[in-house]
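Note that one protein chain is taken out, while the other chains of the complex remain in position.
Each chain gets a letter, A and B, in the order it is written, and its residues are counted from 1.
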Amino acid sequence: MQIHWPLVISTVCQRVGLGLFICAFVGQVYAGSPVPLSVMAWITLALLAVGGIASVFHLQRPQRFFNAFSNLKSHLTQEALITPFLGVALLVCALNGTLFDLGVATAFVGAVTAILAGAFLVCTGLAYQMGSRPAWNTPFVLVLFLLTALEAGAIGVAVLWLAAAGLVPTMFVVIALVSTVVCVIVQAAYVVRMRSVGYGVNVDVMEEPYRGPFVTWLAAGAVVPVVCLALVFVVPSAAVALAAVAWAASAVGIAAWTVLFFKGARKVKMFPMYPVDLNLDM
Amino acid sequence: MAEKHYGMVIDLDKCTGCQACAVACKMENNVDLGVFWERVYRMGPIGTYPDALEMFYFPNQCMHCENPSCISVCPTKATYQTDDGVVLVDANLCFGCQYCIWACPYEARTLNPNTKTVEKCILCVHRLEKGEQPMCAYTCTTGCRVAGDLNDPDSRVSQILKDNEDRAYRVHPEFGNKPSVVYLLPRKGAETLCRSIGR
């Protein structure tokens, strides 16, 4: 199918941003954090704002945006309903410590925000799981939305911790590395699955027009982050730079992956038993 | 009396691909250029000339499914189903997110670049309600399409379905959409299709 760039931008921003917040929150709970959660929240808010603007621009009649809240069964409505709560929650986290101090409630608000963020990602993932697009007709779609968020989030946290504390938070770099590897493995499984989805719409990513985004993903989304994160242990002096490169590459990788995700989502053929398509020639 | 369930039967054995339905639909419903609520596709010819060749025409429009996948994904409730089973789009609600276009397995929906909302066949409900055939069926040069109440066993559409049960085919039944547009398989020219669905 055609690539909807606003959706590529918005889903990439959502995953990078929400992933960052969730990982940062979890990291803070378990390990404490040299970077205040409010900073994380500001970054997430900024990314969500970019993503939100992009997704509104995807609408052909953006002025009707408020119609989005009408159908509770639609994952898009669900996503839309979560958005204001998520926004407010993030804003509260962001302002915590400057405008006001939540004190002991900080952890609770952070948890609620992280849960809303996770729910948001789940709704987005579910929205794309649809029978008419065999490549998307699989739980892989949801799993990958979450895994890509985890990967980007974990790397992001590692980058920010390194920048703030100048230390190698070994556990977090390891988590980032492991989640990246797991994500890449699942993405590879998705690619393999696309080769045999049936309905006459199998996709071989080594063929055009899939090859470009696939190779880009492979480089930016898999090789560069894994290598950079591993090098953090080898060249600790360049840790911040390496981790930052891994983070940026992972964001580019998610974007490339999303392009491939759209391109590969071909609609079922009306008559997949034929090797050719219906045509309109006369 | 039971509720009505409007549907249509299209006999692929009769269709000659003349596109009269496509033009009639445009005229009747003032459909914009570049947008088609109805058009006739062709499969083939495929095979080795002059034997073993297959070809058939396939008029395509909204299937007015009983369980439409477009309705559940629509965040605005612009897409809805009438009590008579017709699936419609309220152009005043639609904001053009196009998720319904993606979710429809039948290529029935189009984004109108002028109105920036999604459009599709309305089964000419304004005509059906007056007891008239949709314009595509009214004008069809081969008489291959008949619309009517599928719940009424005496309606012409029900009769045709009953008489041609062996050829009745709902496209992609496995999605569970339960299309209300039922095709009658061609008696010739679609051997691969018939074989693959066990007919």
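To be clear about the criterion, a contact is a pair of C-beta atoms (placed from the backbone, for glycine too) under 8 Å apart; a residue touches a chain by one contact, two chains touch by 3 or more.
Basically, contacts and distances are computed from a predicted model.
The chain absent from the displayed complex carries the UniProt protein name "Dehydrogenase", chosen from "Dehydrogenase", "ATPase", "3-hydroxyacyl-[acyl-carrier-protein] dehydratase" or "TctA family transporter". Of B:Val118, B:Cys140 or B:Cys194, it is B:Cys140 that touches the chain left out of the display.
For chain B, the residues touching the absent chain in the complete assembly are 11, 13-14, 16-20, 22-24, 26-28, 33-34, 39, 44-51, 53-57, 135, 138-144, 186-189. Counting over the whole complex, chain A has residues 280-282 touching the chain that is not drawn.
Definition applied: only the chains that are shown with their structure count from here on.
Remark: chain A and chain B have CA centroids separated by 38 Å (rounded to whole angstrom). Listing the residues of chain B that touch chain A in their complex gives 17, 19, 39, 41-44, 46, 58, 60, 69, 72-78, 93-99, 102-107, 111, 116-117, 171-172, 175, 192-193, 195-197.
Chain A meets chain B in the complex at residues 1, 4, 58-62, 64-65, 67-71, 73-77, 80, 127, 130-133, 265, 267-268, 270-271, 273-276, 278-282.
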